[in-house]
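With one protein chain removed, the remaining protein chains of the complex are shown where they sit.
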Amino acid sequence: MKSEPRTKTTVLTFTALLATLISIHAASGAAADMLATPESFAAIADTAARSAALFTEAGKVLTHPRCMNCHPAGDRPRQGDVQRLHQPPVARGEDGFGLPAMRCQICHQAANFEPAGVPGNPAWHLAPHEMGWEGKTLAQICEQIKDPARNGGRSLEDIVHHVGEDHLVGWAWAPGGDRTPAPGTQAQAGALLDAWVKTGAVCPN
Amino acid sequence: MGTSRRDFVKLLTSSGIALSVSRLALAEQPDFAAREILPGRQAWNPAATGAGRIDGVAKVTGSKLYASDFRAADLPGWPAKTSHAMLIRATDATHIYDGIDLSRLSGALKPSVVVTAEDLARIGTRVPEFFAGDLFCPLRKTPLYLGQPIALLIFEDFDVFDQARFALRDATIVKYGEETGAITRLPYAAFRFTRVAGATPEAPDVYSPFKNGWVSPGKFKDTGHPIWERLPLPTGQEYAEAAGYGEDIRAELAADNPARLVLERQFETQSVDPMFLEPESALAWYDPGRKSLELVVGVQSPYDTAESVAFLLGAAEAAHKPARINMQFAYMGGGFGGRDHTPFPLYVALAGMFFPGRPVRLANNRYEQLQSGIKRHAVSMHTRMGVDRATGKIFAFAADHVLHAGGLSNFSPHVATVGAVAALGVYYAPKVDVTTVSLPSRAVTAGSMRGYGTLQPMTALEVLVDEMCTALPLDPIEFRRRNALKPGERRMTGNTYSVSIRTPEILDKLEQHSIWRDRAAEKARGREAGILVGTGVACVTKNYGTGADCSLAAVEIDPQGRIAIRFDETEIGNAVGTAVANRVANYLGGVADEIALAQTKAFTPLALVRSGDPHTIDQKTQDTAARNPRWVPETFSATAASTGAHVGTHAAAEAARVIFRFGLWPTALELWRIAPNDPRAAQWQAARWKDGQLTAPSLPPLALADIAARAHTRNGITGAMAHSFNRWAWSQADFKIDGQNWTAEIDALALRRGAGKFVRLDRANVKFPPTTLNQSGPTYTAQCGTLVRVEIDRGTGALRIAKGYSVLECGNALVPQVVIGQAQGGFAMGVGQALLETLPLYEDGPGNGKWTLGQYVVARGSDLPLRDLEIEVLPPVDADERPKGIGEVVMIPVVAALVNAIFDATGHRFRALPVTQAMIKGVLT
Partner (left out) sequence: MTTLTVTINGRSYGPTEVRDELTMNDYLREYLGLTGTKFGCGAAQCLSCAVIVDNPDGSSYTSPTCIVPATSFNGKSIRTVEGHAKNGELTVLQKAFIEHFAFQCGYCTAGFLNEGQVLLDRLARKRVPRADLEKTIAEALDGHLCRCTGYAKYHEAVRDVILADPQRYLL
């Protein structure tokens, strides 16, 4: 979304549009491939509203299949843009790195292996249960991310670093195969969350 | 290992190509035959003690066995290097094909050879009738079907091939032009099967296919679609008669009659893939010096494959016409019908011919196998069943089947008929009318697959019966009992089964089983625990045999008493080699340790000739032809229709009987010093084998090895080769052996004495099964019933099969553990068809080349009640009951049992397959 609202009317339309987006189910995967810059939200005068809008934009990344597939509610990851259950059927096991007979790293190498179309990263594994986002609204995901009991004991700054710089997270923008990359760039996603934190880390409704 | 003789036999085909066998010189590598003739004399034979299969050791040690295992370097006499070919296939069948753009494959990635339709036209290939349709889509034509090959690319080096296929994988290299829509064609086949019983069971039928002949409807001029109605036209009167009776039956079903209950329902089944685990692959090498084409393939129809390749190249221009074709047939990694009459070998033969001097491998990956492998049709069925409320008996039955076939005809017409005549399952009805039509489309080719079109109508039937029982109401087992076809009663085709019918026992077993008895209690228990529990039952019967089956075998015993068998059946996992060894052991006292399968050239001493089509030949022509002592209605048939046990082992059994009666028995008499006129000399049928020793009342046991050694030194009969033809009954003939008359269910016989050659005997009084049996439809059948208990999660719709039970009958089981294994495997495949597997027919389906096993989900261990699946095999009715084929029947009742169980649990009756978790969840909210 690249509109540059210049008038109040346009801003209200823009906000209304955002409000519509918030109510879209998290797993719709219909996000556009771009991310707005933090600056483009400057026109939203109310800080809380601006904060929520920034998170909503970052939410295009969080709810994208590349992220949601490995933040499942249950024990099984999903795969592909269609987000079907991972085939072969694998499960998180005790440590999120798979059951003994099917450890993630056995198939998922350190890098994407294009001849087989298999994605790869040295840290390939499932997010823990408490970080499962599947079936949640963006508002719920926001609260979850902020909650140290459910976000691995992270501070808000840690979250900004995690999304903006973590190597496994970064895979989402270069997934290989026929997988759609997450929108924008990792740096842009980090910047949005950084701006979100600086505006009070307000969650959308 | 193997014989040291070199067999060099020529068989001229009508094309003038010699199909010959030449045993290639043994290099350090064991030759192909050495790898494929199992278990082999140096190896442990698990079958010898019933401890396993003849191929057991080969399969657990990763020995080269399957066509996909072989490369040129493994075949003595072949050039060492293997080149690799790939097929480019159409993923669009509604636009003109406008050429391929191979610019991605430039420089180092360039293919050595590109073969297209234009090349085939240039060299003069012919497409065998069975595979009619362009082998490659010609330029500027619309592809006939999704996945139709467009070009064959051959790469000299594997590494170039590997890089090329990666470069092409996500690329759109096939160019399409203007939209034309899919090519429309006439239906492949349409039939109507109508029966009206006479006034009493003994009275002849008023009308039936067996009595009056098979009929097909006329067609609309523009679409070619069948006109089912009876038309007042002077032509087509046979059809009009059937249609007349059929319309009366339907009128009766439509009539308002409170004393009767008529249910009319639609049922849809999906397209599925056999998904055998070894994708199709083959090797070819054309030696231009000797003008010989060598092929290594894995197919269920070896003889037809050899004939097809010979026909393909039989009129080609000189440089592309081999003088000899030598095909070698490997064990297969699964078949399920999908390797019967597959066009794949035609393409590898072309690869060989277009790359002379260099062996070429053509192999499907799983994308390609799903894209091009033979499918099972999607079927739409409209079924009407009428029941008399007071008696619970079916008074009339009508059904209309539409089979959604693909782009090539393949077996579709036959599948349609077999499915139609199976529509009434295990039941009897005095009035039956079934229409069937097989419609071509741009979908992937459909043909033979486990069940052969009967799974679909019998699933629809058993679900309808379940609904009927709820509606009447009548206990589901009792309904089946009252309506089960009895021995001697006529089927919907108007014939009777010639084998045992054991439906009542099967029903008794189902009724007595705890899954059935406890169904109410389990449902209640589930309710308390918040789970939906349901129980389902189904009982079906499936024919084995095709009505034109052949059995060929040569059995030999060497001076050490070791037995070798060569026969024509192929191995798809069904343990037919072990079965034949066991059956022969009944007569010869020892389990063979050299079993050669898929033999097409080993039987030339019989000098068989054939003519005509066994399915359509008339009696007069057959009788005339039979006067030629070497004529048979058919020489070979494919491994299909569960024929392994009943058909595949027959000729070997007959050959073994001859060896015993005229070879080993007279030798034993000599060793026992019993004179020919001694009354004990005639009591060969009282002799028994025990632990490799021949025992007869009051006589000392003789070891097989001793008898064999003596048989050889006295130049007695030590080998027999036989052929038999089956059209729902075996052919029969008399043979004079050593001055005595021998009547047996064979039509050709050759004998070997000592270490000599096989010498043909003339037959007398041959009786081939009458041609009227072509109208009878199957007379061989086996029954199977299944119970399942399912547990469904209310919230997610997830289904767990808590318990399963299948009970079946198979006559005398030749390898009992394999019968159980087949039933377990059939259960798994039934689960897949019922709950998991589906393929869209057109552009979203596997024809687009994007499907692999991540999308096409088959049953895993976790989908099955591994420790709660009970299989029961009824003992044979008596010691002499012949083996029955059960490879297919064990899959069929599972599907309806699951659909019925889901109804019992949820109250929703599904009438389309598969029934997925999402669909179940959808009806629970």
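Quick notes
Think of it as A and B in the order they're written, each chain with its own count starting at 1.
What we mean here is this: contacts are C-beta pairs under 8 Å (C-beta built on N, C-alpha and C of every residue); 3 or more make two chains touch, one makes a residue touch a chain.
These figures come from a predicted structure and were not determined experimentally.
Considering the intact complex, the chain excluded from display touches A, B. The omitted chain makes contact with just one of the residues B:171, B:798 or B:853: B:853. Across B:190, B:575, B:704 or B:799, the single residue that touches the chain missing here is B:575. One of B:822, B:848 or B:900 touches the chain omitted from the figure, and that residue is B:822.
Among B:56, B:217 or B:561, only B:56 touches the chain left out of the display.
By the touch rule set out above, chain B reaches the unshown chain at residues 46, 51-53, 55-66, 68-71, 73-74, 82, 158-159, 162-163, 166, 274-279, 331-336, 365-367, 571-575, 815, 817-818, 820-822, 824-829, 852-854, 858-862, 864, 866-867, 869. For chain A, the residues in touch with the chain missing from this view are 87-90, 99-103, 106-107, 109, 113-118.
Rule of thumb we're sticking to: only the chains that are shown with their structure count from here on.
Computed from the mean C-alpha positions, the centre of chain A lies at a distance of 51 Å from the centre of chain B.
Within the complex formed with chain A, the residues of chain B that make contact are 166, 170, 853-855, 857, 860, 862.
By the touch rule above, chain A contacts chain B in their complex via residues 79, 84, 87-89, 114-115, 178.
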